[in-house]
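Every protein chain except one is present and positioned as in the full complex.
Letters A and B mark the chains as written, and numbering starts fresh at 1 in each.
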Amino acid sequence: MLNYTLGHYGYWFTLVLMMLGLYGMLLKNNLVKKLIGMTIFQVSIILFYVCSAVKWGGKVPVLDPVIGAADPSKYINPIQHTLMLTAIVVGVATTGVAFALVISIYKRYKTLDEVVLLERMKNDNDAD
Amino acid sequence: MIKRDENPILALGGRVISPFIMLFALYVIFHGHYSPGGGFQGGTMLAAAVLLVRLSAGSDMGELQFKKSWGTYLGAVGVLIYFGTGLVAMLWGGNYLNYEYLPLSFPANENRAWGILSIEIGVGLAVMGILAAIYDDLVEGEPNAWNA
Partner (left out) sequence: MKIVNYLILIVFGALLVYGSAWLPERGNPNEPLDRELSYAGTPGAAYYYIKNAKKDAYTDNMVTVILADYRGYDTLGEETVIFTAGLCCYLLLRQRRVNHDKKG
């Protein structure tokens, strides 16, 4: 039981962040608050991947001339770090596009609240 | 944005610090081989240097450093450099993006190191151009962002 907790407690903190992000996306009515929840969710996924790439007594994955490359259990796993490098920048670009869409919605419907927005869209469709 | 008064201290501080951030970002890109760093990290720091002047001294001062219309052009140039390295490798006989066939006169090891460097430069330029272009698009039409 203690071994299980020591091996898995890092994942539980990441799950708490994920649940906070999902709470913001599902249960808030303002569009900008939903976007903030989406950003928190993305960051929690990045943290989850980087959390799983650790070894006891391991070192940063840059080759050390003293240790050498003969024993790969002395360096932590570099694959997860590589995948998450691009994920960070893609997250920023996606948030930029999401805000551009929110600005376009505000210019057209003059509101940022989800319930009022759905009413106005329905009235638009019924009036056509 | 809320209209704020002119802040000469913020404007001066941003204008003085921004070239040093760009210099450090160039160091991070070129030393991606020997220490943590590389294209994405350096490109984001270059974009931060450009955005600092726009946020602290207004977009009018930012136009003097980095014009608004250069953003998407730099993004396209960065992607072209990346594609171009792959095509050069293909035209000289190898597979696409196989750097051992680049026309440089080094042993096969170092050819791959030079291929990695040229890709990182392309990625850095593309990320800087696109992040600056996204900020300029979001701020378009706001009269208060233009003269701080």
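Everything that follows uses one rule, which is that a residue touches a chain if its C-beta (ideal position, glycine included) is under 8 Å from a C-beta of that chain, and two chains touch if they have at least 3 such contacts.
What you see is a predicted model, and the numbers here were worked out from it, not measured in a lab.
Asks: Quick one: say which of B:L12, B:L64, B:L91 or B:A113 touches the chain that got left out.
Replies: Hidden-chain contact among the options goes to B:A113.
Asks: Tell me which stretches of subunit A touch the chain missing from the display.
Replies: 3-4, 7-8, 10-12, 15, 18-19, 22-23, 26-27, 51-52, 54-56, 58, 61-63, 69-70, 72-73, 75, 77-79, 81-82, 85-86, 89-90, 93-94, 96-97, 100-101, 103-104
Asks: Pick out the residues on subunit B that sit against the missing chain.
Replies: 32-39, 71-72, 75-76, 78-79, 82-83, 86, 97, 99, 109-110, 112-113, 115-116, 119-120, 122-123, 126-127, 129-130, 133-134, 137-138, 140-141
Throughout what follows, only the chains that are shown with their structure count from here on.
Asks: Roughly how far is subunit A from subunit B, going centre to centre by Cα mean, in whole Å?
Replies: Taking the mean C-alpha position of each chain, the two centres sit 24 Å apart.
Asks: Per the contact definition, I'd like the list of subunit A residues that touch subunit B in the complex.
Replies: Result: residues 60, 62, 85-86, 88-89, 92-93, 96, 99-100, 103 of subunit A touch subunit B.
Asks: Can you name the residues of subunit B that touch subunit A in the complex?
Replies: 34-36, 38, 40-41, 43-44, 127, 130-131, 134, 137-138
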